[in-house]
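All remarks here apply to the structure that follows.
Note that one protein chain of the assembly has been removed; the remaining protein chains are unaltered in position.
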Amino acid sequence: MKNKYSIFSLIKNAFSYHENWQRAWRDPEPKKEYDVVIIGGGGHGLASAYYLAKKHNITNIAVLEKGWIGGGNTGRNTTIIRSNYLWDASAGLYDHALKIWEGLSQELNYNIMFSQRGVMNLAHNLQDVRDLKRRTHANRLNGIDAVWLNTEEVGKFCPIINTSQNIRYPVLGGTLQKRAGTARHDAVAWGYARGADAMGVDIIQNCEVKGIKKNGDSVEGVETTKGFIKTKKIGVVAAGHSSVIASMVDLKLPLESKPLQALVSEPVKPIIDTVVMSNAVHAYVSQSDKGELVIGAGTDAYLSYTQRGSHDVVEGTLKAILELYPIFSRMKMLRQWGGIVDICPDASPIISKTHIKGLYFNCGWGTGGFKATPGSGDLFAHTIANDEPHKLNSSFNINRFVSGDLVDEHGAAAVAH
Amino acid sequence: MSKNLRILNNKFIDQTSRISFKFDGKTLYGFKGDTLASALLANNIHLVGRSFKYHRPRGIMTCGSEEPNAIVQVGKDHSMTEPNARATEIELYEGLEASSQNCWPSVNFDIGAINNFFSPLIPAAFYYKTFMWPASFWEKYEYFIRKSAGLGKSPTEPDKDIYDHRYLHCDVLVVGGGISGIIAAKMAAQNNFNTILIDDKNNLGGTTIFQQNECFKINNSFSNEWLKKEIESLNSIKNLTIKTRTTLAAYHNYNYLLARENLTDHLNLNEKKDKIRQRLWKIRAKKVIISTGAIERPLIFNNNDRPGIMLSSSIKKYIDYFGVKCGQKISLFTNNDSTYETAISLSNSGVNVNSVIDIRDKSNSSIVKNAEKLGIKIHWKHTVINTNGYKKINSIEIMKLSDDGNGVIGKKFKEECDCLGISGGWTPRVHLFTQSGGKLKFRDEDNVFLPDKSELNQVSIGSCNGDFELNEIIKNSVSSINKFLKVNNNSYENLEIISSKEVDKKNIWLLPSDKPLGKTKPFLDFQNDSTAKDVKLALAEGFKSIEHVKRYTTTGMGTDQGKLSNMHALGIIAEIAGVKMGELGTTTFRPPYTPLTFGTIVGRNVGEFFDITRKTPIHDWHVDNKAEFENVGQWKRAWYYPKKNENMHDAVQRESKAARDSAGILDASTLGKIDIQGSDASEFLNRVYTNAWSKLEIGKCRYGLMLNEDGMVYDDGVTTRLGENHYLMTTTTGGAANVLSKLEDYLQTEWPELDVYLTSVTDQYATVSICGPNSKKILSKVIPDLNLSDEEFPHMSYKNGLINNIKCRVMRISFTGEHSYEINIQSSYGKSVWEKCFEAGKEFNITPYGTETMHLLRAEKGFIIAGQDTDGTMTPVDLQMNWIISKKKYDFIGKRSLYRSDTIREDRKQLVGLLTDNPNEVLEEGAQIVAETNKKPVEMLGHVTSSYYSPNLKKSIALAVVKNGKNLKGQKMFVPMKNKIINVTITDTVFLDKENKRLNAKL
Amino acid sequence: MFLINCPYCGERDQSEFSAGGEAHIVRPKQPTELSDDQWAEFLFMRKNIKGVQFERWNHAHGCRKWFNMIRDTSNDKIHAVYKMGEKPPTK
Partner (left out) sequence: MLNYNSPIKDSKNYSEIKISEVETTAKINLRGKNRDFITKVGKELSIIPPTDPNTSSGNDSLNILWLSPDEWLIYSNNKIDQKNINDLEDRLYNSISKVKIGSVSNVTDHWVMINLKGAKVYELLSAGCPFNFNKFKNLKGAVTQTLINHTDVIIHNKNNNDLNIFVRRSFSNHLWSWMNDSAKFI
């Protein structure tokens, strides 16, 4: 068992100049064989390993990460957490995650700084109003705490929004989910890694998967830059690189990997204490604990694995930010970056078995995967352990693209895909 | 005090024009040409801010964009204040007001400094380990954490300044106007390349322009004098544009670069008015030459952060360029030769240099020799182990280094000083190179990352390419440029260059102290307060990767983005982890190079220009008649026309009633119109619409539904057959552009064999729609020659007409269920025809109606609106529009998808009508529909898509999609609202005139 | 921002173009003959290649022509463009 983190452990360690802290996780060499291999050491992958160990008693697990854990979209997103999705299947999935978020710091003994500062979604045209009201009604009946706010209430909740009716696309109202908020993205990966490691999970960084070995219709192991690793079950949680892994077994997925950009401003004293998103006037913003405005931009329409996108996307987003928050005009962009997001045609994820025995995919989270991290890990662990989806992820199977039973969440996804 | 810190007769500062400014409320004076930093230093002010975490006093450290400490709030006005501006970059102007940040009540007495006392408890990333109990308390902790974090303050009112953009295409872009950049720009322009030279300072010349030292000469002149002449010679060169005060912010793929030109920040408040503040240059360069120079490194030792501790080269710039002495008793601490230039400059300006503490064993270069000649004392193989002075350094403690450099030996001694210059060597500014995707290589000899491979047409020259000495800079730059531009310029070949050469090199990333590391504070990132200890802690806890360490300790995450700290962090990690720095790699430098104002990125695209506004040819009439407008895509559409004292509901009820009782008039010009010609036009329509088109007679109109390949409804509209091979298609307002591009896609890629041409004519025609029982009478007044008899001109047909000799097309089609006509006429006559119709209709109380009434009227008839009653998940079968799916056609877009296992399900959500038990209760659009009221969670069967109070039926009506709805007609359902449950009944979608009597009435 | 060589108009800024995804996915001539699986393959399944991929672009704000592009998605380098109906260059 790891040393418990607390104010007392901080005081204790202060006496030894913080030179005696334990490693947060080991740095093992891969074993020859594991019960389960998780490909991808991001939040979802680490959470999957954590719940496999914790809830399904499978601890002989390797998490293979080609770079450093949490270095992909986990460390690149704008950290928004909410569950106000339209369809029952999605609401079930994301609210399952939200409920875990609410106790996650304590569960992991790692402060992931889940801050329930509320998330507001704004409406700017009459169809936005219809769509958001529809979502709010659906949320309420699904037990999700979303409410509709009129323009005045929007202005009251977040006074710096320009709610003047004389702007190009005036705010006509919005929805508010108070339980929603943000969390510290790095801490989520680190907290899960520390928790999983403590239960015996091997987290192997700088280990890239080069091939998947099959015997007939079953998987036998993975070829990696650190040698062959035998396993009967492989969970792929490789986000933007899912198709690359899938191509190793000649599998095509309904995914396109596209650049999604984000940026932060220089830090300033608290000026906005909630998260505000707008689809029509494409802008979403929150302020980090450090004081930076964290701004999500859009995706480019073309496919790319470069983690870079077009400047036009950034310009378009900031233009929208200044339309809604003209007071931010003199704020300065400190840093911009891109991630590679794997997008499904219906803007919903895949947490699914495949036709290959022992091969499972958790992908297609598009622009909004961070918020689902704990739920996704939990349900994927269930799917791998039981070779059967949990009822909460049964709708998110690959077969829906054949039957046509899609879960169209374009309206609820943060970024217009 | 200020007087004796200035030296007279300086070339760059206009000491005849005195400027007054305020810092922290106190009025001070400087000169034209000063930066805020140089003016403060001249006033003997070093302490300008408090650090992020421990609130330690911090002073001006540098003279450029790498400044981590001197970050100030400029201006007091709520709309014009600017947080986090670097004092080292602010050019002084009359009336400038600046203040310290992140301190309360003042920079001199800051309550937050208590954090420094608690610093043993708050090592790197402590927050991940605590604040977890009680569970619900994080937000309360967070409130205080947030308040103490952040630096400056955001403005609270809209910016009054203006920003704009310019695109620029050039052959060669030279970034950086130091000596190598000037040579590059001159060579490029002389060889007929259209060349742009940009530099972030107000003057060209970099550091060489104030390098007046015997050890650096070109053709027997001081290097600065030689360079001055070079700069003067640029004026007469064609093809060369020079932009100063212009910072390269981002270097993207395909040589697309963004540069910010600062136009007014240096002007006084009156001069700034009504001018563009900053301009963003969007540059597409065929070739890019990067000559951005290098950044001096600090040294990492105990308490290396006190005010008065500065980069050695900055002290040199303040004395040689600004004529400001950073102290009276200056000590210098170095691991390389460049500090000796500072020592000589100080000495030549009459400033007392206490000593140079050099960690090296020796250096025999000419510059060191010259310093020794001037009597400057050098402590070889010594290190500073500690500094003293809370708000300003007052002394340093020095010890001898052990042979291996890991410890200190001998007796420590103290040296009094009021300023300490430090130099840890130089870091080439490779930021732009890496931003562009270039890969770096590591040079072990002096621990620098240098540009290596790049896919783009670019080259780095000068010290950003690792050439630090004058002769190397010139020779290597010239040969690189010749090669890069494929020219042969030999004008610099025979220069006689004298340059001091550094041979002796030594580097220690973390300098030892006489105390254990745990008891010291060797700062790496001055702004974010991360120390070498923090890096060690991160490594001990298993954070191996440089990115992990950076994130765990926040090193390099400040507003300077690690320009000073990154190399040391890497060095210390490499040392502890026992790997070579070259193998460790570096963190990614992300754009922008220096923080870029949002307003600059956005330019003029604010307010009116935030987005395009599209207007119909009749727009002005709607404005004159007090219409309220609805945004539909980029269009402004008349929404309703309230009369005095009318609210929206009143207006819509009146308009709707008038349209059915007598006559209504609607501006339908926004509908997309596509002119389709070609011998395969009919076959084309067969393929794109669900229904059949071949048999449509010339002169007839037909409604069509267009699907996506996934079988879901995409768009709809009426298409008219104008001739054998000629159709006019209409699309929805919002769908126009997408439909045209989708159809072009099919024609060009899937069906190139079809002889069909599409031309958008949306803006060619204004469309005036007249409906209602009196529409025929009105039209006959407007176009008397047209035979309007039902036989000649039946529903779903069209006629050509003339209105005052202007050709028009009249379609008899209806979206309201009323007898109605749409007149399509050239846009320029649209308003006039509208007015004519209005005039003609006056006797029938013709009533202009907007989109809201249009929506109500069509809902009474159960007509769908694509995008409102459909949401990308509805097939035509779901809409109960099976009649529109041709059974005979082999294929059309989306057909196959209608036969998948899910789309053939009987119990999909289907479009139905809803009536409320209480006829006065209007449902909310978006409300959900359930069959049970006391189950939780309850299954949602569907939702209300359209809902209105119908003045014609005198009851509330709604359209909805409901699971298995088509089999549930007559069933009771519930619409659960937040505080009540509304009882409803499922009905047919057509509420009014099921028999189409109105449409076919003999009028 | 890419600089794209429209095969009809020449080099233009990326903002004049729109991307159309993977190229050479031919719409089945007889969709009704396909199984649900085969139809799904056409509709949704994509190679999503990291590396050199063939894709479609449209010079939407220029000549409105669709064309093909060979681009390396791992570094965004455009290797070639060619017109619809043409064979990809073999180099």
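All chains are identified by letter, namely A, B and C, in their written order; residue positions are counted from 1 within each chain.
Simple rule for what comes next: a contact is a pair of C-beta atoms (placed from the backbone, for glycine too) under 8 Å apart; a residue touches a chain by one contact, two chains touch by 3 or more.
Note that the structure is predicted; figures quoted are calculated from it, not measured.
> Since one chain is left out of the picture, which of the remaining chains does it touch in the full complex?
B, C
> Per the definition of touch given earlier, which of B:491, B:828 or B:933 contacts the omitted chain?
B:828
> Kindly state which of the options B:763, B:792, B:839 or B:917 is in contact with the chain not pictured.
B:763
> Of B:78, B:166 or B:439, which one is in contact with the hidden chain?
Of these options, the touching residue for the absent chain is B:166.
> Mind listing the subunit C residues that contact the chain we can't see here?
Residues of subunit C in contact with the hidden chain: 1, 8-13, 15-16, 61-65.
> Contact with the hidden chain only, please: which subunit B residues?
162, 164-169, 194, 276, 282, 284, 604-605, 608-609, 612-617, 635, 670, 675, 677-679, 723, 725-726, 755, 757, 759-765, 803-807, 826-833, 836
Criterion: only the chains that are shown with their structure count from here on.
> Where the CA atoms of subunit A average out and where those of subunit B average out, how many Å apart are those spots?
That pair's centroid distance is 22 Å.
> Pull out every residue in subunit B that's touching 2 or more other chains.
252-253, 256, 437, 710, 897, 900-901
> Residues of subunit C touching 2+ other chains?
Touching at least two other chains: 1-2, 18, 36, 43, 75-76.
> Could you list, by residue number, the parts of subunit B that touch subunit A in their complex?
Against subunit A, subunit B makes touches at 52, 79-84, 120-123, 126-133, 135, 138-139, 142, 145-147, 149-159, 161, 163, 250, 252-253, 256, 258, 282, 437, 516-519, 533, 536-537, 540-545, 547-548, 551-552, 554, 557, 559, 561, 588, 590-592, 595-599, 601-603, 605-608, 610-611, 613, 630-632, 710-711, 867-868, 871-873, 897, 900-903, 924-928, 930, 936-940, 943, 945, 976-978.
> Under the stated contact criterion, what part of subunit A meets subunit C in this complex?
241, 243-244, 247, 252-257, 300-306, 308, 310-312, 342, 345, 401-403
> Which residues of subunit B touch subunit C in their complex?
Touch residues, subunit B against subunit C: 252-256, 284, 437, 455, 709-710, 741, 744-745, 748-750, 752, 890-891, 895-897, 899-901.
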